[in-house]
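These notes are about the structure you will find just below.
One protein chain omitted, others in place.
Entry: chain A
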Amino acid sequence: MTDMLTPVLTDTWDAQRSWTLESYLDHGGYEGLRAALAQDPADVVQAVKDSGLRGRGGAGFPTGMKWGFLPAPDGGPRYLVVNADESEPGTCKDIPLMLASPQHLVEGVAITSYAIGCHHAFIYVRGEVLHVYRRLLAAVQEAYDAGYLGTDIQGSGFDLEVTVHAGAGAYICGEETALLDSLEGKRGQPRLKPPFPAVAGLYARPTVVNNVESIASVPGILAKGAEWFASMGTEKSQGHGLFSLSGHVTRPGQFEAPLGITLRELLELAGGVREGHELKFWTPGGSSTPLFTAEHLDVPLDYESVGAAGSMLGTRALQIFDETTCVVRAVSRWTDFYAHESCGKCTPCREGTYWLKQVLHRIEAGEGTGPDIDLLLDLCDNILGRAFCALGDGATSPITSSIQYFRDEYEAHLDGRGCPFDPARSTLFDDTPEAPPALAGAGGHR
């Protein structure tokens, strides 16, 4: 029986100067690389397959299997690209990981590169996190200086160069093929798949793209064994994962637990929904995953159970909203986000998100009419499954799920009534009446 929380990645985060190589080594760092370099690369891939590790970037694809898809070596370069773009609304795990303990990631990069035969790896970090970029640059430099990167790593004969690359602000660059285009110095727009990156990725060469947390989980698997990793979690969703609680909870933050923990359990640890309030709706895995409500408090947060309950585990970004929150306002703002971030490549998403935004704005303003709710559903129907990439699908999730659970609340806005909620009551810093009314809904990105 494992404990309710299982600090593995977080375990080093409270150390003094936790971001330094020295601190990481004091906590057993680079044991995984040492173990990996003593094995055949194919055995390292096998260990990750055996561990059951699935991608922590949202889709949950088995990591070892993804590595195994690379074609046989042809003498040309193969690349590892770490997706550190973390921009899905609600998702806030990779950035604190890299701020607190970038060496976890650097060690994972070295092991993964060795396993897949890569000699030049890239970490693509979003550009809007200056200090994280500083820490990553420093971590890579420290690793070079100590012989964990560079030529003949730890006397193994294995060479690896690592480039840390800062993006420049674009959610879509988190989509793996858009990320590759961006890394090639282009506009970040998704590519047609197939060919998948494993076959033709960066510079049209075989490429593995993995999330920060996926790669940072690899050293533990090598140091402690695939069985150890698989001993945590559920039968099909194995291992530890970072669960990020935010919003109307007493003590928000990062909780590292075996997959399969429930929101009820997590909320208990976090001191519950903020005092005097109750849970209204939440996202299990970021804004692109269909909303859940209080009836889903006991759904095990693993890939299968969340899927069976009608949503997706996504990035385990648990955004909690209490009864003061207007669901129409919340969804309208997410829709602004998707409309702003739509890359424009395909018509259903480019035009569809634009119209969704218009309709939601007019509902929020009390200018909506009866047919508008079905119009939203119809628009979503024309986007879902017809968009070029998953951004378009994701844009429909909050809308369709919120109408499913809160249709009444939409209706209460229609025909001149407008929003029945006082946004000041949802804010953290105020529940008092003398506050000037926040101009909720006036915002949105142009």
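Here is the rule we use: contacts are C-beta pairs under 8 Å (C-beta built on N, C-alpha and C of every residue); 3 or more make two chains touch, one makes a residue touch a chain; residues count from 1.
Criterion: contacts and distances are computed from a predicted model.
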Request  = Report the protein name recorded by UniProt for the chain absent from the figure; options are "Rubredoxin", "Cytochrome c oxidase subunit 1", "NADH dehydrogenase subunit E" or "ATP-binding cassette domain-containing protein".
outcome  = "NADH dehydrogenase subunit E"
Request  = Sort through A:231, A:262 or A:293 and give me the one touching the missing partner chain.
outcome  = A:231
Task = Taking the full complex into account, find the residue in A:107, A:176, A:256 or A:372 that is in contact with the omitted chain.
result = A:256
Message = In the whole complex, not just what's shown, which of A:66, A:240, A:357 or A:413 touches the removed chain?
response = A:240
Message = Under the stated touch rule, tell me which residues of chain A contact the chain that is not displayed.
response = 2-8, 10-11, 13-20, 26-28, 31, 77, 86-92, 94-96, 99-101, 120, 126-131, 133-135, 137-138, 141, 163-171, 182-188, 203, 224-225, 227-228, 231-232, 240, 243-248, 250-257, 269-270, 274, 287, 317, 319, 321, 325, 329-331, 333-334, 337, 340-341, 423-424, 426-432, 434-436, 438-440, 442-443, 445-446
